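Up next, chain A:
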Amino acid sequence: MSNALILAEATGTWPYVAAAWAVVFGGMGAYAFATVARGRRLSKKVPPEKRRWN
Partner candidate 1 sequence: MLHDAWLIARKDLKLEIRSRVALNQVVPFALLVLVLFAFALDPDRGLLEKATPGLYWIAVLFSGLLAMQRSFAVEAADGVTDALRLSGLAPAGIFLGKTLSVAVQLLVLEVLLGVGVAVLYGTSITGWLLLLATIVVATAAISTAGTLFGVVAAGLRVRETLLPLLLLPVLAPVLIGSTRAFEAALSGTPSEGWPWVGLMSVFAAVYVVAGIFGFGPLMEES
Partner candidate 2 sequence: MTTETAGPLEASDSGPTSTGSRTTMILGIVTLFALGVLVLLGLILSPAEENQSDAVRIMYIHVPSATLSYVGCFLTAIGSAVFLWRKSRWWDLVAYASAEVAALFTAFTLVTGMLWGRPTWGVFWVWDARLTSEAMLMLLLLGYLAVRGIAADYEVRAKRAAIVGLLLVPNVFIVRQSVQWWRTLHQTPTLSLSGAEIQGLMLFSLFTGFIAITLAFIWMVIHRFRVAWLEEQVDAEGLDTAIAERRAEGVVS
């Protein structure tokens, strides 16, 4: 663990933390946005009686 510790002290781990969180939150956001946009586009082509959710 000591090597890792030295490395962590020297470089700081925040950039990695920020990148990891950005990837997950950005990825979820992008996927959610793309899915909703796709749904809206497709909804226009489908008659209303076939798109009832609950």
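A few comments on the model shown:
Just so it is clear, a residue touches a chain if its C-beta (ideal position, glycine included) is under 8 Å from a C-beta of that chain, and two chains touch if they have at least 3 such contacts; residues count from 1.
Regarding candidate selection, all candidates are chains of the complex that A comes from, given by their letters.
Keep in mind the model is a prediction, meaning the values are calculated, not measured.
Among the candidates 1 or 2, the one in contact with chain A in this complex is 2. Chain A makes touch with candidate 2 in their complex at residues 1, 3-5, 7-9, 11-14, 16-17, 19-21, 23-25, 27-28, 31-32, 35-36, 38-40, 42-54.
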